[in-house]
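Everything below concerns the one structure shown next.
One protein chain omitted, others in place.
Chain lettering (A and B) follows the sequence in which the chains are written, and residue indices restart at 1 in each chain.
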Amino acid sequence: MTHLVRIEDLVVDYASGDGSVRALDGAELAIGAGETVGIVGESGSGKSTLGAAVGGLLPGAATVARGSVVVADHEVNTLRPNELRALRRERLGYIFQEPIGSLDPTMRIGKQVALALPGSGRRADVLTHLERVRLADPARVAKAYPHQLSGGMAQRVAIAMAMAREPEILIADEPTAALDSQIRAEVLDVIFTLAAEIGTTILWLSHDLPAVAKRCRRVVVMYGGRVVESGSAHAVLDMPWHPYTSALVRAVPGAVAEGERLVSIKGQPPVLTGAAEGCAFAPRCPDALSTCSVDRPPVVSVHERDVLCHLAGQQVGVSR
Amino acid sequence: MRLFSWWLRRALSAVVTLFLVSILIFTASRLMPGGFAEVVLGPLASPEQKAEVTAKYGLDESILVQYARWLGTALSGDFGISMISGEPVTTEFGLRLPVTAQLALFGIGGAILIGVPLGVATAVRAGRRRGGAAVGRLLSGLGVSVPEFVLGSVVVFLFSRFALGLTVGGYVPFGADPAGNLQSMLLPAAVLSVFVIAVTARTTRDAVLTVLVEPYITASIARGDRPAFIVCRHVLRNASIPIITVLSTVSAYLLGGAVIIEYLFNLPGMGTYLVQAVGRRDYAVVQAGVLLAAVVFIVLNMVTDAVAGVLDPRFGAAAKGRKQ
Partner (left out) sequence: MTWWRKADWLTRSGLLCLVLLALGTLAGTVLGIGGDPDEMVGPRLAPPNGEYLLGTDELGRSMLPRLFEGIGTTLVLSALAVLVTAVLATLLGIAAGYRGGWLGEIVLRLVEVLHSFPVIVLAILVAAVLGPGQTATICSIILITIPLMTRVVRAAAVSVSERDYVTSAVISGARWPRILSRHLLPNLSGTIAVQGTYALSVGILVEGGLSFLGFGVQPPQSSLGALIQQGSIYLLAAPWLVIGPGIVLVLAILAINVFGDGLRDSLEPREARSLV
């Protein structure tokens, strides 16, 4: 099957002060049409960079050192600016973390939504799109300015704008991180229902493993700029293969059986300045072998599951 | 309603400032050394003659009385009589304001038509090429670092020495000879514009750079919008407050008399007149001239706030929050 998004050996560096920081260190990911994928990782794991790379949205300080990003058979890194804009306009939708900040503070909501619609958006269309994200009073919201909205309302507006052209892929970068916990579920409901109606593939970037596992069919775990584990949500959550993933699972309240202790992951996530020598998690890994800090682990693929770990062979053996 | 009361407070505050400014100006002009009578009559005048002149212009009364009378008449639009020419100050200003206004118009035009686009263009380009930032900084720095009297002197020298076709110095009224007027104003306006354009471009560039990293710009890029569209629809309006603020500062500066340019090119505008008035201790003219400059500035400031409130819906709310 051909993939809607195919990222291969992607290496991205950020210029910072004197040197550079490596955000992605050979990331690999393939997403098929209609999937719901949750990418989980700490801040600094490279998930936001990966999300931005899909739409060619890397900031000016970033350079793609190596690798390819193919979206619907287009190599994003070599597209001309107008082709890239067409790709974003016709196939991609983005939602960001800061809902009010993502809206132009000097423009009424109705006008902004109209500008995001194909052609010249009419008022009726604007209201329809605002209704689709279950805003209670679309007419009033359309007349408001962003600073007059709550975070949840603003994020619904941002969703309406991102979904206005019925994109093939929606990339949601921590869409609920800035919202109150009570309304997170509502906003996620809106995203997932609307995407299902339109048939949009979802790429949800989050640091919340259980939340992601609850709504996404597939979970992708990132660490140190690489995808260290990927597979179906319940499989990854029930039986993590990568030591980092299992540490994540054990650190989550409610994800472990009653009576078991929550375990925090010792040490700090890495800040890479170049390619990691071995496995980026090796220094924090309780089961690290001597090869782990020397050789980069290869991808082990079994049953639609990919894992990036020297121990994986043994683990796979055990789990069978 | 709250917005209205904010504007009321804003206007009241301006009036208080203006009142303080007028006290400052009046006090300053009375502190100037050397009696007026001596300046008019010369050092050889007899005490009787001096007393007569002093009494004639009301300079023998208490300073409070003098201030009150000056303020009272000023409020009715009468700024007194130039002690040198004997003409009303308003008449004297009327002769000179057109020169300054015309010069200011050229400067403001340059700032809006060249300075703003230049600032936007350099800011948008800054993200495209790395390393070009320092060159841009050097050029914009150069624009605000060349004082008018240095650039003016260079221009005067070049055009006088090599007869480059434009007259240097002197003024031709527009009514008498429009072509000659434009010719005589072109050089001073050009010299004046360099600084004004550079200041505007720098501020615009800063404002646009600040807006370009905002999340809503990223969101617009992510929607596949064209750069021109993003600049016109989102960037300009959000960057507009610093830009109109600098435009109003520049306008006030120009209308307050581009003193040095007028002096250098020997133009009979407000600036030259003010310099002469200080030299001759023509109190009424100094008071009225400086007051006029301050009034222009304060009024422009209020207009700027009003425009800012219209352009950015957050501004009124933010200003209210700040004042309370």
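Please note the rule applied: contacts are C-beta pairs under 8 Å (C-beta built on N, C-alpha and C of every residue); 3 or more make two chains touch, one makes a residue touch a chain.
In this text the structure is predicted, and so the values were computed from the model without any measurement.
Undergrad: So one chain is hidden, and I want to know which residue out of B:V53, B:V116, B:L212 or B:L267 touches that hidden chain in the complete assembly.
TA: Per the contact definition at the top, the residue touching the missing chain is B:L212.
Undergrad: Which one, B:M83, B:A201 or B:I221, makes contact with the chain that was left out?
TA: Of the candidates B:M83, B:A201 or B:I221, B:I221 is in touch with the missing chain.
Undergrad: Touching the hidden chain in the full complex, which residues of chain B are there? Just list them.
TA: Residues in contact with the chain left out: 16-18, 20-21, 24-25, 28-29, 31-33, 124, 126-128, 133-134, 137-138, 141-142, 144-150, 153-154, 156-157, 160-161, 209-210, 212-213, 217-218, 221, 227, 230-231, 252-253, 256-257, 259-260, 263-264, 271, 274-275, 278, 281, 286, 289-290, 293-294, 297-298.
Undergrad: For chain A, which residues lie in contact with the unshown chain of the complex?
TA: These residues of chain A touch the chain that is not shown: 17-18, 59-61, 81, 84.
Basically, only the chains that are shown with their structure count from here on.
Undergrad: In whole angstrom, what separates the CA-based centres of chain A and chain B?
TA: Those two chain centres are 53 Å apart.
Undergrad: Using the touch rule from the top, collect the residues of chain B that touch chain A in their complex.
TA: Where chain B meets chain A, its residues are 127, 130, 214-216, 218-226, 233-234, 237-238, 311-314, 317.
Undergrad: For chain A, which residues are in contact with chain B within the complex?
TA: Chain A residues touching chain B: 55, 57, 60, 84-90, 92, 94, 96, 98, 101-107, 115-116, 145, 147, 158, 161-162.
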